[in-house]
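For this view, one protein chain was removed and the others were kept in their places.
Let's look at chain A:
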Amino acid sequence: MPLDTSAYSLALLRVDGRRWNELRRIHAQIRTQAAADGSSYLEMGHTKVMCVVTGPSEPGPRRGTTGGAAAGASKAAAEVAVSVVVAGFSSVDRKKRGRGDKRNLELQSTISNALAASLHTHLFPHSVIQVSLHVLSQDGSLLAALINAATLACVDAGIPMTDYVVACTAGSTSTYAAGDESADPLLDLNHQEEQELPGLTVATLGETDRVAVLVCESRVQVGRLEGMLAVGVDGCKQVREILDRVVREKGKRMVLEGTVVKGEGLEDMDLD
């Protein structure tokens, strides 16, 4: 089904009724699996992903290697191992993607590199941080959702990091072929828009403008890129606020329940 671009120019509303700079509903939870070191569940619109973090922990002796300690002993920093599993029922067409699927591998290495840059892995020598991501439902912005879920799970696991790595997508209102220089940028593409329009995924380090991930898999005029990037980075800041609120709510609840000892705070230090 072609995207009704003419309707956009008339009402400035997208197919799902959003304006150009609106995010879809983001719903997130942390600590969804009690047995895991860290876990999260994240919905960005109808894209739903789940993440479980195990570690940092030292893998036991590996089979096939002599002297298990030698296997990872020379590592000065923790390794971030990411695995992405896309459920067969997650998209409209039921497609089985194997373990060696190229798209999957690329998602995994992108996420792994982004997290490894932010996490303080040097604090955990000889160990592995295992991040397992499960895609339950896909409706565009998959990479962004995966990065956000992984970040939340790492926060839940208590792994020190420089800042949240938050991601979001940005696109443009007309196709590459249309060559429309006056096209508006769009924030947070859904599946339909992702199919029709040029788009990119951008991840930033917290509130700063430092870009951690930038992936663009479609053709787009270079003139439109700056606008898209600016909108994407702005979206990341909004996403950070949302994720931060989720973590704070959870922390507040844990303090109230007495699971965590209340912090001493700095406010009383302001007085003297």
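Operating definition for what follows: a contact is a pair of C-beta atoms (placed from the backbone, for glycine too) under 8 Å apart; a residue touches a chain by one contact, two chains touch by 3 or more; residues count from 1.
Basically, contacts and distances are computed from a predicted model.
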item	value
Hidden chain of the complex, named as in its UniProt record, picked from "Ribosome assembly 1 protein", "T-complex protein 1 subunit epsilon", "Exosome complex component N-terminal domain-containing protein" or "AP-4 complex subunit mu-1 isoform X2"	"Exosome complex component N-terminal domain-containing protein"
Residue of A:G100, A:G223 or A:G263 in touch with the missing chain, whole complex considered	A:G263
Residue among A:L136, A:V211 or A:L225 that touches the chain left out of view	A:L136
Which of A:G55, A:G140 or A:G232 contacts the chain that the document leaves out	A:G55
Sole residue of A:C51, A:M161 or A:A183 that reaches the chain not shown, by the stated touch rule	A:M161
Chain A, residues in touch with the chain not shown (by the definition above)	29, 31-32, 34, 37-38, 41, 46, 48, 55-58, 60-61, 67-69, 78, 89, 120, 123-127, 136-137, 155-164, 205-207, 244, 247-248, 250-270, 272
